[in-house]
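Complex shown without one protein chain; remaining protein chains in place.
This part shows chain A:
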Amino acid sequence: MRLFEYTALQIKEKIISGEILPVDLVKQFIEHIKIIDPHVQAYLNLHEEDALQKAAQIQKRIENAEKVGYLAGVPIAIKDNICTKGLTTTCASKILRNFIPPYDACVVKRLKEEDAIILGKTNLDEFAMGSSTENSGYKITRNPWNLEYVPGGSSGGSAAAVAANLSIMALGSDTGGSVRQPAALCGVVGVKPTYGRVSRFGLIAFGSSLDQIGTFTRDVKDAAVLLQVIAGHDIHDSTSMPVPVPDYLREIDSGVRGLRIGIPKEYFAAGLNEDVHNALKDALRKYEQLGAKVVDISLPHTEYAVAVYYIVANAEASSNLARYDGVRYGYRTSKSNGIVDMYCRTRSEGFGNEVKRRIMLGNYALSSGYYDAYYLKASRVRNLIKGDFDVAFQKVDCIVCPTSPVPGFKIGERAKNPLEMYLSDIYTIPANLAGIPGISLPCGFSKEGLPIGMQILGRHFEEEKLLQIAYAFERETDFHRKKPVLKFSPTQKE
């Protein structure tokens, strides 16, 4: 097995024991990235020198038998909307082309404290707005399983990096499915924690009441390991909750015997791809074999979720993105006539079309005379959607459904039709509106050989149970072990 194929749990033991040297590991990764990434385009920026330096440091400490962190020497990739001190953080937007944050995001700080090694920053849809990573201001990331397909989005770079062995794990952010959907499309494990479980400090805001940083890993146990490091209250984020963080690995082996799994009928309606449907049916049969009870439930307000989401998220985005004005940092137009002209040119030149579209929609929904009809009404329906989950979770321990209605789509296929693109997140959006945690894990393959993801949703702050339920399935299946075979000759560049 090549070094970059190990999981974090495996690699971290081998590093501590001295069997693998962190510097060798990082070198192998960089070498591999340099061959593969020109085809996948997962990374926006590689931090080769920093990574090697950090690896050497950790190596030295291990040699000296000094204390090292929980993730000592484990390579990780970071979505480029998460701030890294001293390293460019662009949100895949031209408007932040040269932005170098003077601070680390809380999660980055915690990763560094645990001696993880940041390999680089990954591509995304500009400001995390999209479901295909085609909206990046810099490059289009490809799905390692089939380079003609999108990796999903908006954290497509992180998902593709983990799938193509360009990193062992990665961080993403999930506002309406931006971790779970690309995880499903790339055949990796993606966790969106409860809103308030992980600090948002340093995550460049899109929809502040929906955003949550999430994980990409090769298996469920690694998800537990990574979540362990990033979860927990942070005084710099008032919306992060002072709820204790359990040991996520402790109960992961407990199985699903006696647990009740809810199947929402609204999520298995028309529009669901047959392969996805079949894979889910098989998965549920597996869960029954393992001793869980599968129960039909209803989440009656599901049909409004996408509409509510695009009002709430865009309203918040229109305000969050107001600060990119060319005054203090980031891109500023080269010539302008007065302050208003400077604002207009800077923002017209700096933002891409999808971002502009959402800023306009958001401002419209908040404008005087429309606020009640749009934002306020959406907030009320959002409460109904939350209520649906509250009712459901009185009957069941978790909800299982598809992550994405389709196994994938080709690059360019949906780019011209925003509405169709928005429907990619139909199954993932409700969890963000309700603030509940969700996980996506591989549960099969389509006829074209694209991976299919199963989504498990749980109660607020019950990530531990989600991981346990996910692991019970993973332990009995091999879907997560399958790796994409990249369809290009390693020496040929596109």
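Just so it is clear, a contact is a pair of C-beta atoms (placed from the backbone, for glycine too) under 8 Å apart; a residue touches a chain by one contact, two chains touch by 3 or more; residues count from 1.
Assume contacts and distances are computed from a predicted model.
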(request) Pick from "ABC transporter permease subunit", "Pyruvate dehydrogenase E1 component subunit beta", "Aspartyl/glutamyl-tRNA(Asn/Gln) amidotransferase subunit B" or "Diaminopimelate decarboxylase" the UniProt protein name of the chain that isn't shown here. (result) "Aspartyl/glutamyl-tRNA(Asn/Gln) amidotransferase subunit B"
(message) Going by the contact rule already stated, which one of A:R200, A:R218 or A:H460 would touch the omitted chain in the full complex?
(response) A:R200
(request) From the listed residues A:V198, A:A315, A:A415 or A:A470, report the one that touches the chain absent from this view. (result) A:A315
(request) Check the options A:G69, A:P101, A:P144 or A:P193 and report the residue that touches the missing chain. (result) A:P101
(request) May I ask which residue of A:I16, A:I235, A:M360 or A:L384 touches the chain that does not appear here? (result) A:I235
(message) Residue by residue, what part of chain A touches the chain that was omitted?
(response) 81-83, 89, 91, 96, 99, 101-103, 105, 200-205, 208-209, 235-239, 315-316, 318-319, 322-325, 327-329, 339-340, 343, 363, 366-368, 371, 375
